[in-house]
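Only one protein chain is missing from this complex, and each of the others stays in its spot.
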Amino acid sequence: MTLLPFIALSVVAIAFALLLVLNRNAVHGALCLVVNFAAVAVFFLMLGAEFIAVVQVAVYAGAIMVLFLFVLMLLNIQGQEGGLEQKPRSQILIAAVLGILLLAEIGVLAPLAAGLGGAQAAAVPADFGSPRLVGLTLFRDHLLAFEIAAFILLAAMMGAVVLAKRRLA
Amino acid sequence: MAWNAPVPFASWVMLSGVLFSIGAVGFLIRKDPIIMFMCIELMLNAGNLLFIAAARYLGIMAGQVFVFFVMAVAAAEVAVGLAIIVAIFRTKSTIDVDEMSGMRG
Amino acid sequence: MIGDFLWLIPAFPLAGVLVNGLLGHRLPRMLSGTVACLAVLGSAVVSVMGLLHLLQTPAGQAREIHQTLFPWISTGSFQTSVSLMLDPLSAVMACVVTGVGFLIHVYSTGYMAHDPRYHRYFTYLNLFTFAMLLLVLADNFLLMFVGWEGVGLCSYLLIGFWFQKPSAAAAGKKAFLVNRVGDFGFLLGMLFIFAVFGSLDYRVVFDKVAAEPGAITATLTAICLLLFVGATGKSAQIPLYVWLPDAMEGPTPVSALIHAATMVTAGVYMVARCSILFVNAPAALLVIAIIGAATALFAATIGLVQNDIKRVLAYSTVSQLGYMFMACGVGAFAAAIFHLMTHAFFKALLFLGAGSVIHGIHEEQDIRRMGGLMKWMPITGFTFWIGTLAIAGIPPLSGFFSKDEIIWYSLAGPMGHWAFWAVGVVTAVLTAFYMARLTFKTFHGQPRMPEEIRSKIHESPLSMTTVLTALAVGAVFAGLVNIPEAIGHRLHLPENSIAAFTHFLEPSIVEKKEAALLIANAAGNAPVGFVRPAPHVDHALELPLMGLTFVLALLSIALGASWYVRRPGTATALAARAPALYSLLLNKYYVDEIYSAIIVRPGMAFSRFLWRGVDVLIIDGLVNAVAWFFGIASRLFRVVQSGYVRGYAAGMLAGALIVIWVLSR
Partner (left out) sequence: MSDTLFTWIASLVKAVLVFAVLMSLVPLLIWLERKVVAWMQQRIGPNRCGPFGLLQPMADAVKLIIKENIIPAGVDRVTYYLAPILSIVPALAAFAVVPFGEPVTIFGRTVALQVADVNIGILYILALSSLAVYGVTLAGWSSNNKYSLLGALRSSAQMISYEIPIGLAVVSVVLMAGSLSLKAVVDLQRDSGYWLVFPQLISFIIFLIASNAELNRPPFDMAEAESELVAGFHTEYSGFRFAMFFMGEYVNLVTVSALATVMFLGGWHAPFGLPEIPIVWFLVKIFAFIIFYMWIRATLPRIRYDLLMAFGWKVLIPVGFLNLAMTAVVVTLAADRAMPLLTAVNVTLAVVVGAIIKIAGRRVERRAPRLAPVPEAGG
């Protein structure tokens, strides 16, 4: 975890995040987001979370973003939206002000985070972030939350099926 | 500062914060709900990144498990959200969010 | 080693459930029936192996096998695993359940042969067997509760098996609801146990109670009474017995399996299993004895006048279960289990015999339209007679030994009393009489069915008669495993053959001398002073009393013969002379009507009040008021509610910024 790869990857991540926001084409936007996710996955690897990194690729890049692409292609809407649209100019103004305020707050607060006791990386065992440890933590300490997450997924699945049924229209 | 110096925790917070801000601003300025959705995913990811970083710097596994849950919820949210968008598109033949301002379809 | 294969006992029926439940509609009938029978046969074989293993264990060693399958719930201080236990008590129960269950499965292949939902029937039957075995083999209360609920569910499914009949659907619902009341008691008792002992494992709880007898009598009494509430629901005791007679709407083999031989005995089993708790709570024991005795007498009187062949047997079952609870209540748990076992044989026999009769004369159940069936159905008639004699307590059939043991202990047991004894004897006489009435009216005398049916009456198929014969053999000989001491010593039988069953059960159940001591000890600490030490009754009395019951039973059978065969009008004439009493009995003391009047109707009225008064007026009124308020308020805030998602999002972000700013200061 050294500064050089961190900064290099940060640039990539931020650049593609910006591309997502500023891009005209939704499919290109989705691809930018995939690259951003890949960069974040590498961050996860750097932070010793290998299992989560792989899950990030498999779930976000492999499933969620494919779903986005799928819907984009299914609807296949062209040129309805024009990048940074003009209509309510005030909206963009508000967004800019709020964004700057948010950045400012984070800029002020981030250095304070060092005071939380984790300024430097803690010494962790070799298997930190391994599937075994994630599994143990998940099923030992957070079993109930896990079961609830399962229910949420089930409910979401049923909701999606019901919503997407043609009859609704 | 040497290039191979360790990354301080504050940098992770900053990075995560910048990504989050981009997502938030993107959500505010775009009109295509699918892109707005992607901006939400971006914000969630920024949060995940902070979780993982905190887990590493504090040496606590719980952070990684939380990310796991965030992913599960994000997947659920995308499934339902996209289904809603598809349903709206079917009835309105448009997915401009500003067109979706009525309380009934 | 049998201990490693304990899981097979419930696993076989479960496999049967899976096969029949998932693939049944694709399988040919033959196969689905065979699978179900084989599944139960498999667990019967393993159960018998387990029983033999326990029998071969020398007396000194622990006659108990445990097998922990996997940890089930482990959260904080609460740990439970799915683990099984085979000790003499559960081995006997498992053998009864699987043995009788297997015979009834075989019988069902014949009885249900023409039913369109054949595989589903066997799925339920196997599921029932699985749940019952889980109940019996569990080594903690929670797992037992799973089985307990499982048999309740299966009972509901099977009573309502012919759900197209409204009466069957209603009966199923009734059974389910009434059982729920009992289960609630059981659940409360279980929670109490966990609160007091911090565990639900039998071993832990029982050892703690045994370690300091009499230490916590008051709470224990509450626990025992709550557990007993559960038992009254499952085992059809006053006041929760009302579902059992209605349960006769189900297919007859179901009545035999569930409502005579196995499920209804779950309560008795549970009380015997927890005998160590109950002997430390004599007040609860007294309640059990009184309720048991009352149920025995009460149900027997109703049985005297019923005309539906299955209903008579149903009330007889309630009455016999009352006997078992009376035995538990007076501290003779082994006698209760012994009667449970013999009863399983002869009551299953009687029910299946009744099923055979119904099957043979084309779905007729009213004994007023039967008679003289011996001519057409000799095997059914003969085996039915064996069942009748067994339940009436005619030596040397099994019922004689078990019933007389209970009657004797109701006088001489640790909690014995002459009143219990008297109830026992009177009930025995009534039992003999109504069974004689049933048998004579069905199989003897003039045929009273319509002419056109007579030519079609036939003996049942081989699969049914074989089962009847097998059960008859059991009903004849099952009693010999527990020859009472009085007879055994008189006949100079070898010492190890006398009361063998009771001795075998000793590791699982508090033995009666010890029970007497514990009860006396607990009674000393009891908050209520009505429990007295065991009465002293001379052992010399046992044989004469036995003889007395026997003679009275014979006399009532003879009376039945004279009333219903020699001079068929007598009974009707008698009924006409006491019309009030007769209709009181015929209408089962109007208990259903009373329940309806004091529980169901007020409940409905109260619900109506909640609906009209509370819900419509107050709650809806409040809601409307709130809505009105917000109607006014929203007129003000409508400006903000633009419907533009991005506007909301901007508001959210602004709010979040403020919150972060405030929090970070």
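First chain written, first letter: the chains are A, B and C, and each begins at residue 1.
Just so we're on the same page, a residue touches a chain if its C-beta (ideal position, glycine included) is under 8 Å from a C-beta of that chain, and two chains touch if they have at least 3 such contacts.
All values reported here derive from a predicted model rather than from experimental measurement.
Listed by label, the shown chains that the missing chain touches in the whole complex are A, C.
In the complete complex, the residue from A:Gly62, A:Pro111 or A:Gly159 that touches the missing chain is A:Gly62.
Touching the chain that is not shown, out of C:Leu8, C:Val45 or C:Leu69: C:Leu69 (per the contact rule at the top). One chain is missing from the display, and on subunit C it is touched by residues 69-70. Although one chain is not displayed, its contacts with subunit A can still be listed: residues 25, 27-28, 31, 34, 50-51, 54-55, 57-58, 61-63, 66-67, 69-70, 73-74, 76, 130-131.
Just so it is clear, only the chains that are shown with their structure count from here on.
Computed from the mean C-alpha positions, the centre of subunit A lies at a distance of 5 Å from the centre of subunit B.
Touching of two or more other chains is recorded for residues 24, 28-29, 31, 98 of subunit B. Residue positions of subunit A touching 2 or more other chains: 91, 94-95, 98, 102, 109.
Against subunit B, the residues of subunit C that register as touching in their complex are 642-646, 649-650, 653.
Taken together, the subunit B residues at the contact with subunit C in this complex read 24, 27-29, 31, 33, 36, 97-98, 100-103. Put simply, subunit C touches subunit A in their complex at residues 75, 646-647, 650, 653-654, 657, 660-661, 664.
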